[in-house]
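And then chain A:
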Amino acid sequence: MLEVQDLRKVYRSDRREVEALRDLTFTVDAGELVCLVGPSGCGKTTLLRCIAGLLDPTGGAVRVDGREVAGPPPGMAVVFQEYGRSLFPWMTVRDNVELPLKQKKIPKARRATLVADSLAAVGLDGTQTAYPWQLSGGMQQRVAIARAVAYEPSILLMDEPFAAVDAQTRADLEDLVRELWQRLGVTILFVTHDIDEAVYLGQRVIMLSASPTVVQDQLTVDLPAARDQLHTRADPRFTAQRTRVYEQIQAAKGRTAAQPPAPLGS
Partner candidate 1 sequence: MRRALRLLALPALLFTVWYAASLGSENFYAPPLRTILAAFADTWTPERLRADVLPSLGRLTAGYALAAVLGVALGVAVGANRRLRAAAEPVLEFFRAVPPPVLVPVIMLFAGIGDGMKIIVIVSGCVWPVLLNTVEGVRAVDGVLSDTSRAYGVTGVARLRHLLLPAASPQIVAGLRQALSIAIILMVISEMVAASNGLGFTIVQFQRSFAIPEMWSGIILLGLLGFVLSELFRLAERFLLAWYHGLRDASRS
Partner candidate 2 sequence: DAGKDSGGADKVKVGVIPIVDVAPIYLGQQKGFFSARRIELTMESGQGGAAIVPGVVSGQFQFGFSNLTSLLIAQTRNVPIKVVANGVASTGQAGKDFGGVAVRKGSPITKPADLAGKKIAVNTLKNIGDTTVRESVRKAGGDPAGITFVEIPFANMPAALEAGQVDAAWVVEPSLSAVTAAGGRVVAWNYVDAAPALTVAAYFASTKLIADDADLVERFTAAMNESLTYADAHPDEVRAVLGSYTKIDPKVRAALTLPKWPTTINRSSVETLAKLGAQDGIFAGATPDLTKILP
């Protein structure tokens, strides 16, 4: 169980003071898959870093399984928005994926399987001995995803993990995340800009307002647990839900909630 309570974060420097998060309260149940959407710069990354125990909040608290997080809780994996910088440039792709597994003291044979499987799952067979900087942006991002997937975490935080990949790969990766979630019962918090993605993936979508950031709205996604790219997205309920999210976000931006962009209007 993940609880975020009255969370507030202010960045202070000589020149500026930015209130990235004003007051956030929400919970994510164990084994839940929650998507987080919100305008650019509203504090999603900040929130994720607070939850991961990488950033001290200015106020409020984050609790994982009832205990307040001070440092990164065990069994957590993070896919950073800055995927390129989160890979170790001095390690090959394989070593990058394997290192956290070593830390987890997973036996060697099992590690090799996990690494190979996860890299295959993200479509990166045959790049094991390459260095991250020899890969394209989308490939780097997939290495970061593979690393998180191979880790078999109990909490998975993903910050716009599919931003750099093409549409087809994205669809495959979405299904990969749902499959992982169903197989391992992971608690997943998933930041995305793509509203369709949020609705397709999540059991629930949390919408953040623009700065100063609060929780604008929450929406439980009323779709069956078994989803697939073809039928789920064609489901009228899917369309209705995404319209609602879209309207909420428009409201968050402080505009009159207009029609969502096409092809919704069609």
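Just so it is clear, contacts are C-beta pairs under 8 Å (C-beta built on N, C-alpha and C of every residue); 3 or more make two chains touch, one makes a residue touch a chain; residues count from 1.
Per the selection procedure, all candidates are chains of the complex that A comes from, given by their letters.
Keep in mind that this is a model prediction, so the values were computed, not measured.
One candidate among 1 or 2 touches chain A in this complex; it is 1, while the rest do not. The residues of chain A lying in touch with candidate 1 in their complex are 49, 52-54, 71-72, 74, 76-78, 80, 82, 85-86, 88-91, 99-100, 102-104, 131, 133-134, 147, 151.
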